[in-house]
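A single protein chain has been omitted; all remaining protein chains appear in their positions.
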Amino acid sequence: MGTAPIALQYGFFYFFAGLAILCAILMVCGRNVVHSAIFLIGSLLATAGIYLQLTAEFLFIVQVILYVGGIMVLFVFVIMLVNLDVASRQRQFNKQVWLAVLLTIVLGGELGLMTHVDGSIFNSVNAPQALPANTNEVATALFQTYMLPFEIASIMLLVAMVGAVLMAKRRGA
Amino acid sequence: MPYLLPVFYGIVIVLVLPLLAGYIVLLERKVMADMQARLGPMRVGPHGLLQPIADALKLLIKEGIIPAQADRWIFLAAPLVSVTMALLAYAALPFGPVFQIADLDIGLLFILAISSLGVYGIVLGGWASNSHFSLLGAMRSAAQLVSYETAAGLALVSALLLGGSLSMKSLVEAQDQAGAWFIFFAPCGFFIYLVASIAETNRAPFDLPEAESELVAGYMTEYSGFRWSLYFLAEYANMIVVAGIATTLFLGGWLRPLASFHGHILGTPIEILDIFPVIVFLGIGGYCFWRAPRQPVQIQKLVMVLFGGLFLVLAMVMFGSLFVPAAMPGIHGAFWFIAKVLVYLYAFLWFRFTFPRYRFDQLMKLGWQFLIPLALTNVLGVGVAQVLRQQLGWNAFAAFGLTLLATMGVAAWLITLGDRRDRLAAAAPAGGD
Partner (left out) sequence: MIPVTHYIFLSLALLTIGVIGVLTRRNVIVILMSIELILNAVNINLVAFSRMFGQVHGQVFAIFIITDAAAEAAVGLGIIIALFRNRETVLADEMDILKW
């Protein structure tokens, strides 16, 4: 997308951004949990589209494989294993809705303030137009500069796997 | 108009694929019949050659039933998700040096990602049917798919180490430069991918989730008519995709076997091995013409003559393209690619009628406790062999042969480990986690 006409870039951005926000709102407001999960899948796929539009193709594919193809499959499995018919007939929202509205106003106002007081912080620096191959760059950074966090992440995943299996195990009779 | 050619390729694939999937179903029935000492479909068209068309028409006009309590939107959308993902994977498959819709830099990961999205078609279909059999079958199928995805991905990584890039086209070109297909460098990886791809496509002997004698039909139980045929099409399209991936990565893609052998026919610029496609098509066409007079019905004679004519036309196209150097790699490349895919699919069909079905816990045990450790060892082995060859200057045979022996040693050890675990579990008193 680096060299595509700017109108096409804007078009893709607004399409994916609109889809992401729409799916996110539907997810939070949905009554049926399975529908919420499907809308979250839609939002995550739209985010993957945003990464593609930002020419971060490796992250696009990692998002689809890990987030949509892994984490959300886990969510859908658990939703289907846990019988949620009873839960869907009850009141869905708790009494803190007003706190949420207040939070929205505060966050939006904060960003508006930042942009209007001194918007120069957000002027796009002249980004290099032709970037080297994305996967090679990410791989170089991951295996050279960030090798230690990489190994720590592996250990963390191992711990999480063992922990999840232990938590979900039935106590032996 | 740089987007015209990919769009044209896309249209060709979308139009040809349902027909191809239908004929692979016919091939499966014929091979099953052959292995069971009978004839298979013979009535509809000569030798059953028009059976797929009859099946397609029947499925189109069948009534589509939606269960009353089913979640209507998800019920309607689930087969669409399955078919979309199955067809989307063709975007990155290289059928020839030019015939590829998109040569993505991350082509291999793209196809893996699409395969992992295909799980949703199954899970949502099973859940939306609002039936115990469907949900259980869908859960089992999804668990199986997810388990074997890891092993398949790791097996492909070992081929990736040899190829050096994620782009499918450059992987075939790397095999061209290396002089031998990657299956000869990493046969263990090919074996792991073969087994994992059979499990990925829910084929026997891993077809517990959808076998008729098990959970009725698993996640497809409540689907009928056109929606069921969409699931069916998705399954066979998936089979062709995994065959395509194995062909591209391990079997040399569109390369001719012995691609570096350039012996020419006396005096002509034609290479001896390039005559092979022409001979094959001439043989099949001749066989069709020879069988035509023996058909019992007049219309079947006609259909047989038409098929014979079709194969003769293909033979002429193959022969003619030998003299057009610009088109030859494309057309002959497509022939070799499809031939290798058919050989791989024949292996699928063969295994279906040879091996008994795996029980579900045996299936999961095989995936997690045998294939994944073996795939990891294979990646390690191929990496070590590459280092030995490139940085220490060993001979390719010695390096890869040594690591192959080491990997097979690890495989034997894993099998004895599994046997010991089974023996202990059988001897211990039942119950208790």
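We call the chains A and B, going by the order they appear; numbering starts again at 1 in every chain.
Quick note on the criterion: a residue touches a chain if its C-beta (ideal position, glycine included) is under 8 Å from a C-beta of that chain, and two chains touch if they have at least 3 such contacts.
Just so you know, these numbers come straight off a predicted model, no measurement behind them.
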Completion exercise
Shown chains in contact with the undisplayed one are A
Problem - Residue ranges of subunit A at the interface with the undisplayed chain - result: 6, 9-10, 13, 17, 20-21, 24-25, 27-28, 33, 36-37, 40, 43-44, 47, 50-51, 54-56, 58-59, 62-63, 66-67, 70-71, 74-75, 78-79, 81-82, 84, 87, 90-94, 96-97, 99-100, 103-104, 107-108, 111, 115, 119, 122-125, 127-128, 131, 134, 137-138, 141-142, 145-146, 149, 153, 156-157, 159-161, 163-168, 170
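As a convention for this text, only the chains that are shown with their structure count from here on.
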Handout entry: Distance between chain centroids, defined by C-alpha means - subunit A, subunit B (Å)
Key = 32
Fill in the blank from the handout: As the complex stands, subunit B meets subunit A at residues 71, 74, 104-106, 109-110, 112-113, 116-117, 119-120, 123-124, 127, 135, 139, 142, 146, 166, 431-433
Handout entry: subunit B-facing residues of subunit A, complex
Key = 32, 34, 38, 41, 57-58, 61, 64-65, 68-70, 73, 76-77, 80-81, 133-135, 169-173
